[in-house]
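Missing here: one protein chain of the complex. Every other protein chain is in place.
Moving on to chain A:
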Amino acid sequence: MRQDHLITATQLSRDDIEAVLDRAREVAADPEAYADRHAGTMLALCFFEPSTRTRMSFDSAAKRLGIDTIDMGDVDSSSVSKGESLADTVRVIEGYADSIVLRHPSEGAATLAAEFVDVPVINAGDGAGQHPSQTLLDLHTIRENHGLDDLTVGIMGDLKYGRTVHSLATALTNFDARQHFISPESLRLPRSVRFDLHETGAQVREHDDLEAVLPELDVLYVTRIQKERFPDENEYHRVAGEYRIDADTLEAAPDDLTVMHPLPRVDEIAPDVDDTDHARYFEQAHNGIPVRMALLDTLLENAEADEGMEVDR
C-alpha cells in the first residue's frame, strides 16, 4: 500500500487491501517478529467521541509493535471544549507523535486533519462517514473464512448512518462480491455511498427483509439500528425488531454462513447465535489486532520512506 494516510475505503485498491491483509496474516502467524519494529515512536489516540474498543484495539496493536501511545483523553477535559479548531489540535499533536488515530463526530474530519499534518492519519470513524480500519479487519475476517472472490454478502441494519457499512460496501467493490442491502426504507444507503457503488458499476440490491436472500449468503454483516434515528420509540421498537436475528432465523441459512457484527451489539443478534458455527463477531473483533498492527506498520514504513525522499521533492 503506497498511501500516506488511511481516510476512506474509496482510496483503497485491491492491491492496497491485499497488501495489508497479507501482512496481517504474517503478523498473526509470528507476532514476535513484529514486537519491536517501531520502538521509539509514538502514536496519538485522538477520540473526540466516546469509544472504548476501537481506542483499546489501536492502543494494543501499537504497543505490540513497540509503539508508545499518548491519549488525548475525553473531549470534556481537553481544549476542544474550549473551542479550539480540529486543524489547530492536530497541528499541535503532530509535534508530540509520529502518527495519529482520529475519531470525530463530523464527517470529513479525518480528511481535514490529513491536510494539516505530515504524519500518517488513520480515520477511526468520522460521524456517519467512514471507518476504514474496521473495514480492513472485516475483510480479513471474510478472507480467512471464505476468500474475497465469488462471494455473496448481505449487509443489514442501519445502512444510512452506519460508517462501517459505508466503508465495507465501497471496499467490497474491489472484489468479485455481490452485495445485498437489507434495511428499513428510512435507513437505506445514503446518496454518497450509492454514488461510489455506481461509479464502480456495482449493483445496489436492496431488500426490506432478510428472508429472501438469506439462503444465498456467504456472509451476513449485521449492524445496530439506533434508537435516536427514529422520531418515536414505538416506531423504533417496531422497525428494529424486524432486523434482529437469532438461532432460529439462521436455520434457513447455508451451513457455512459467516455472521459478522462490528460490535458492540445490543439485541440485534440474540445470544443463542453465539453458540452456532455461524458466529464470527468475536473472531472479527480479535482480528483488529493483527490488522491494525499491519496497518500501522505499513503507514509508518511509508512515512519513513517519504522522509528519505524529502530532499528530492
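Definition applied: a residue touches a chain if its C-beta (ideal position, glycine included) is under 8 Å from a C-beta of that chain, and two chains touch if they have at least 3 such contacts; residues count from 1.
The working rule: contacts and distances are computed from a predicted model.
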For the complex's missing chain, which UniProt name, "Aspartate carbamoyltransferase regulatory chain", "RSAM-partnered protein", "Fibrillarin-like rRNA/tRNA 2'-O-methyltransferase" or "succinate dehydrogenase"?
"Aspartate carbamoyltransferase regulatory chain"
From the list A:112, A:214, A:250 or A:289, which touches the chain that is not on show?
A:112
Using the document's definition of touch, tell me which of A:5, A:38, A:64 or A:104 contacts the absent chain.
A:104
Among A:35, A:70 or A:87, single out the residue that touches the unshown chain.
A:87
When the complex is taken as a whole, what residues of chain A touch the one chain not shown?
8, 85-87, 104-109, 111-112, 115, 126-129, 191-193, 195-196
